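Of the protein chains in this complex, one is absent; all others appear in place.
As written, the chain order gives the labels A, B and C, with residue 1 at the start of each chain.
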């Protein structure tokens, strides 16, 4: 189930995020891209070059989201489904809504 | 698991698709939109009006995909997760890949 | 400008759509995909296979939209920009709005 205090402690050790350091590395890189874009706008770099950077950053962010979503299905949704009951219904509905937000954004 | 002949028969009666008639109705409407677009292109209707129709059709298709994906999580993935083992791993990996294709398309 | 009666006649011969037959061919294929999806749903084919087809259809539709948008920029927007004035402003605003709908759908 999600979350009991014990789960929560456990999660900090073997949490649902498969490789926290890798996600943090990718998010720091995305933060750097956001800073780089500010420099490009401040210097009025050529618009198409700025847009190319925005597309790269969007794809990097999308890739982080898809990784996290996979981890979520693989841990929280899987555990809830195995336990069954209304918790399973709720987790599946919640995951579907998050997927819809990603597909539409 | 998926599929045994019995499951398959069962699936035709209480299958994973929550409301088959509703999906068929929406897909017939999407087919009609594709036909309508051919008429607009043949008549060289104003380009922006054609693009507005394409956007509407894309959203309708996306909405069908999100509904089917929810049904899939709610049946196939849930059942596999409850049964556990390598089948569960495979179903979750497969669902994540389908979500990635949707997000990137 | 867009449209004078003469332009309109001309457009039916050398209109803004670069290759009408090619667009019609692709839209007929998309219509066929919509019909194919109905068959897959009616037969309750495996959900992931249906979603793969939906992704392919979405990409095909997106590709038609991007082609039409290029044709539109290359004819209507270019001509309006060359003529200048409020018509140019209006065409550029309208194109930007159509692009936003495509990006968000």
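Of note:
Simple rule for what comes next: a residue touches a chain if its C-beta (ideal position, glycine included) is under 8 Å from a C-beta of that chain, and two chains touch if they have at least 3 such contacts.
Quick caveat, the model's predicted, so the values are computed rather than measured.
From the options C:30, C:50 or C:69, the residue with contact to the unseen chain in the full assembly is C:69. Within chain C, the residues in touch with the undisplayed chain are 62, 65-66, 69-70, 73-74, 77-78, 81-82, 84, 88, 92-93, 95-96, 99-100, 102-104. Against the chain not displayed here, chain A makes contact via residues 2-3, 11-12, 15-17, 20, 23-24, 27-28, 30-31, 34-35, 37-38, 41-42, 44, 46-48, 50-52, 54-55, 57-59, 61-62, 64-65, 68-69, 71-72, 76, 94-95, 98, 101-102, 105.
Note that only the chains that are shown with their structure count from here on.
One rotation lays the C-alpha atoms of chain A on chain C, and its angle is 180 degrees to the nearest 5.
Chain A and chain C, compared by their mean Cα positions, are separated by 32 Å. Multi-chain contact residues of chain C (touching two or more other chains): none found.
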